[in-house]
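Rest of the complex left out; these chains stay put.
Note that the chains are named A, B and C in the order they appear, and that numbering of residues resets to 1 at the start of each chain.
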Amino acid sequence: MKIIAVGGYEAVGRNMTGVSVGKETVALDNGIRLDTLQMYDREISMLQAKKPEYLARMDVLPRADRLKDVVAQVISHGHLDHIGGLPFNRPRAPIISTPYTVEMGKREYRGGDFSSIGYGEVSEVSSNFSVELVEVTHSIPYSSFVVLHTPEGDVVYASDFRFDNNSIIARTDYKRLRELGRGNVKALIVESTRSRVNGKTPSEALVRQELKDVMEFIDSGLIIATTFSTHIERIQSILDEVVKVGRIPLIVGRSLVKNIELARRFGLLELPSNAKLLATPKAIKAALAELGDRDKYFLLVTGHQGEPDSVLSKMTDGRFQVKLQKNDSVLFCTDIIPTPLNYATRHVLETKLKSFGVNIFEGIHVSGHASREDHRHLLKLLKPDHIIPCHGSMDMRSDYLVLAAEEGYEVNNQIHLLMNGTEIDL
Amino acid sequence: MKIIAVGGYEAVGRNMTGVSVGKETVALDNGIRLDTLQMYDREISMLQAKKPEYLARMDVLPRADRLKDVVAQVISHGHLDHIGGLPFNRPRAPIISTPYTVEMGKREYRGGDFSSIGYGEVSEVSSNFSVELVEVTHSIPYSSFVVLHTPEGDVVYASDFRFDNNSIIARTDYKRLRELGRGNVKALIVESTRSRVNGKTPSEALVRQELKDVMEFIDSGLIIATTFSTHIERIQSILDEVVKVGRIPLIVGRSLVKNIELARRFGLLELPSNAKLLATPKAIKAALAELGDRDKYFLLVTGHQGEPDSVLSKMTDGRFQVKLQKNDSVLFCTDIIPTPLNYATRHVLETKLKSFGVNIFEGIHVSGHASREDHRHLLKLLKPDHIIPCHGSMDMRSDYLVLAAEEGYEVNNQIHLLMNGTEIDL
Amino acid sequence: MKIIAVGGYEAVGRNMTGVSVGKETVALDNGIRLDTLQMYDREISMLQAKKPEYLARMDVLPRADRLKDVVAQVISHGHLDHIGGLPFNRPRAPIISTPYTVEMGKREYRGGDFSSIGYGEVSEVSSNFSVELVEVTHSIPYSSFVVLHTPEGDVVYASDFRFDNNSIIARTDYKRLRELGRGNVKALIVESTRSRVNGKTPSEALVRQELKDVMEFIDSGLIIATTFSTHIERIQSILDEVVKVGRIPLIVGRSLVKNIELARRFGLLELPSNAKLLATPKAIKAALAELGDRDKYFLLVTGHQGEPDSVLSKMTDGRFQVKLQKNDSVLFCTDIIPTPLNYATRHVLETKLKSFGVNIFEGIHVSGHASREDHRHLLKLLKPDHIIPCHGSMDMRSDYLVLAAEEGYEVNNQIHLLMNGTEIDL
């Protein structure tokens, strides 16, 4: 069995790993790097016209051509760093994921040969591979651990996850993980973004508590919140609290509306009856025209990282119908994704918000990624023979290595640090 | 009216402010600085023998002799940076505080002329001053805003506080604050430790949620938690969760036991029936001898900052009955009080804990101090004429100044930055 | 006498201070803030069309209309945060500075009524004011302390400076400063950007030593250096070293060429005989076409902060004639001006440079601003009655306050923290 590090083995993002048995290879994930994409953003509108080689040179895409004889492309979940490479790399093998993630994939890559399986089902790909998806909690609905059953043992691909036993839309299938651990997990390929962080990642319940605290505290002015468009559970937490304080929720921005509609189709999100989804300039204009008494309204908008073309940034630049006023409040229900570009755009946004006298509430957020003790717990559940940390800088992956060594794994013999373009025979 | 900055106007700690009307002065708080005390800790056992001048030279004590004709010494709450100077400065005027804080004061300064008043009562000190204590939430029971009613208007001393509407042991008296605001608040003297921090300080409810999350997550090994000895609400949060997971709580350390006993006398803390309070070496030894199955026990101990003589540090040095093992867990239910010395002692502690294979959970904590929006809210409630930020470095106090300027106050005319040893006429 | 804080009293940049005696006011400096300008840079091409009120709203310009009855506008030196407001605020009073700075001013504001005086000359403005410029060292030629002689005493405006006794193009006039100190300096208005930094700011001689070390170390590949276009002494240091290692210097970029030409006219810079100044695309193209053996060439270019339209950024984006190669070297002869936007653009630049295999040498730089001990020294020289820290955030100015308090000055009585829009009577 060979594990081939294609992308995500030098920096966070553009995740892609290959697993080869015999002459066949399964590709795991096919994402982009958003930070490098931003660096070249002048060309962003022309991305579609560019060849994948160009995007790989820019460190945006994984070099998918490193994988030969691909019999299946499995996708763990719908975040762009796992799925965003599809329209550029355009895999011809079947693309397998959960029904929800398949819907997200189709939005990105219309011509793909998608195939969906439910949690617990096993899909036979070839004599060498059958694929199983195991339910886990993350910050997007229908995330999976991908299990590849092979004649040489199982490979578990665990990127991305956290353990949250208070999630209201997902439930980690501990029972199945324990079963797999009692069997023969030959290799665990595992994300490492927060392997340095002590403790366990807190539950989304914490965010609900903090939202309650903040929303009850604010007694007047317009309230505006922003979060990840794909984080349906977070959006539900926010809307539930809006209902409790009796405000009218207006949801503004195309990506928010698109993801909310998908989630509703899957029964994952309950929209307050007085909520309005506003995606087109015309709808927005009409709805906001009536926004008389700001104390009665609540806006959920895009722009948590200060993206220049987001709704929130446009509001601060006067390119939007709603004018910000002193005593309005903005709630950042995300962290800053830690890149220098995000620190800059967010700084610009906050500076402009403050110039209007807006009050800022930030850090109403918990991470979607496992911390040290979550990782330790996973090792105890799965008992893999080999460990390959993925999805992280050398620092993050070597921190995972230290953790695994603490749990008795041997460096180089059992724990393997790869770099993009390298591979290992197990 | 004169406001005299005695201590807390250059760095966090050794708080003392004087308010003079006519020839009379009221002293507000009388604390020490713990970080400077640590710097000279070789002499700590000899502190009692030292003259206050010596301790003031070391920047440990406020120079209380700056205040003349003191007619009352009022204490806001029982933390050492507000009360710890009493045994050295030994005020001869009546020392006024809530009954609970008076008990804490008596422990420090046996010969003091203490006098307690309840929330809502007004105690007449002289023709110039009467004293009122208003209930607020902080991280110790029975914290107060001190209101000095004078012929020239009211002075409100707001150090320290946060707004927590989900506290189970205290309730901010918003009604009274609003009444005061409708009257004549001439000056607000207000802490500034977190005036730079956006948003509002989260509620203790968040800690309860996080404790639940972590305690349910840990399935084996000894669990050890550490927090501030005086933070009774936090201790209650911890013990409640211990009961839920069915472990036997052992509470180890003199300062913890002393404070818990005081809180129980005041009906502030409910101890689980199977809890054991262990203050003497003998009691500890006997109780821990039986500690066979570590999965059944829970230890609450001193040592959250890595203090070398705390229970937790002694455990890591092998100077204690309990040996740490791989898979034990330590929960830090505090932050690191941000001084280089604490970073060092805590680093030493964590390094040693990890050398035993102990799993660390940290940051199970919310601050006891108001953030930017809490401060803004207080200004709206009290509508003071003048503002004097106290209890903070120049950075913290000047951040408060910027906040007050945002709310329309004039720098130098209405907002005043003082330094230790300076005063201002209003 | 009144000191009016117009700009530079909340954040670094857009410096402007007024000094009023009787009914007359002298305006000191008239700069812009570059960080806020960048935040609104979509509109940058339209800046000229905007009204000053708009730019002031964006915190780019000082609100010059706060100053009434301005009899003179004095400029300390030619950096944009001191001079860049001229074309927008368009002062009608005479604009006074050194001949060199006047030349820079004319480039910005063609219609201005400029008037130059040499160091040591005194120019009578009115019965209330005469102006004198005293030579100091900074990071641009012909910087001055501005001295306003008034019937009520002297005002010294010391923004910006450092003390460098090894400068090859400027010489601080200690003798005159000492004379002023023996007289009657009523107020010192002084920059505070590095008042927190211990020690003294190192001399440019350090940079010369470090350049020698680095240039001798690099044995092959193209060498590219970037520094501030206005920092003539630094440019001379670089070119001297290029001559020593025997490479051919090409100087590329309009702002570099423009400033070098000005400096040569004033006899401040000696260009190597084989150096080429390349300002137009055509000249650049022709010169670089012959760039065969990279080991023989040296490029001095714009782009030290990663500005997207600089020569260096264009090279990394393939929008330039020279292709970067593995083993080329880039020398950053500046620091990163500490704003989130600069950290981001510089990060992008360095990421792209590394993607070509370029070796990076950074921090070949000393600051142009005074540190703590330089400031202490200035106080000893000038012995002012009053001190108003300017050109800095509240943090920087309050650090200066602490320094002045250490030297015996009284807070509020002698040291004054102002904010934009406030003033003080002395």
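Convention: a contact is a pair of C-beta atoms (placed from the backbone, for glycine too) under 8 Å apart; a residue touches a chain by one contact, two chains touch by 3 or more.
Quick caveat, the model's predicted, so the values are computed rather than measured.
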>> Whole-complex copy count for this homo-oligomer, where the file places 3 chains?
In response: 4
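Here is the rule we use: only the chains that are shown with their structure count from here on.
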> How would you label the chain B and chain C contact, same or different, if same means the shared numbers make up over half of all numbers there?
Replying inline: same
> Where the CA atoms of chain A average out and where those of chain C average out, how many Å apart are those spots?
Replying inline: 44
> Just how far, in Å, is the C-alpha centre of chain B from the one of chain A?
Replying inline: 40
> Measuring from the mean C-alpha position of chain B to the mean C-alpha position of chain C, what distance in angstrom results?
Replying inline: 46
> Among the residues of chain A, which are close enough to touch at least two other chains?
Replying inline: none
>> Give the list of chain B residues in touch with chain C in this complex.
In response: 10, 394-395, 398-399, 401-402, 405, 410-412, 416-419, 422, 424
> So in the complex, which bits of chain A are touching chain B?
Replying inline: 163, 165-166, 198-200, 202-203, 205-206, 209-210, 213-214, 216-217, 357, 359-363, 372-373, 376-377, 406
> Which residues, counting only chain C, touch chain A once they are in their complex?
Replying inline: 36, 39-40, 42, 57-59, 317, 339-341, 343-348, 351-352, 355
